[in-house]
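All protein chains but one are shown in place.
Moving on to chain A:
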Amino acid sequence: MPLDPSAVGRSYPPTPPYLVGREKIREFAKAIGATDPAHHDPEAAQALGYADVIAPPTFPTVVSFASNNAVVDDPDLAIDYSRVVHGDQRFQYTRPIVAGDELVGRQVIAEIISRGGHDFITTRTDITDAAGEPVAVAWSKLVIRGEG
């Protein structure tokens, strides 16, 4: 059964604040082989004008992926996660994520399309810091493959 397009615009409660640790940024950078000193050494990051080590560009996924669970687990949508594949991803950055940031994700359903027996749902996550200032926006398109 196709996803109900009237769910477009539905928003979810903000995620609990995610405290970005210096070691988490280092761990993430190591996992993707990002060796720039600004990801590992606070002094190198301070030389670029940041308070502490900065995260690589795709790090907001740590917040948006968790935030997306609200949509995937929404009983009204009844998404079969075993049929979900990641279709598209976009990030728009106000600034890099910095160790010490407390990030909150606010999730809204941006688009629902059904085509060729498959459903395509795009979520938008607005990521803000403790002061409520924007940090990044993430858009994730999930493809829910049709049965058969």
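Just so we're on the same page, a contact is a pair of C-beta atoms (placed from the backbone, for glycine too) under 8 Å apart; a residue touches a chain by one contact, two chains touch by 3 or more; residues count from 1.
What we mean here is this: contacts and distances are computed from a predicted model.
Undergrad: Can you match the unshown chain of the complex to its UniProt protein name from these: "Acyl dehydratase", "Nucleoside-diphosphate-sugar epimerase", "Sorbitol/mannitol transport system substrate-binding protein" or "ABC transporter related protein"?
TA: Its UniProt record gives the name "Acyl dehydratase".
Undergrad: Over the whole complex, note the residues of chain A touching the chain we left out.
TA: Chain A touches the missing chain through residues 24, 27-28, 30-34, 36, 38-39, 48, 50, 54, 56-58, 61-62, 65-66, 82, 85-93, 95-96, 139.
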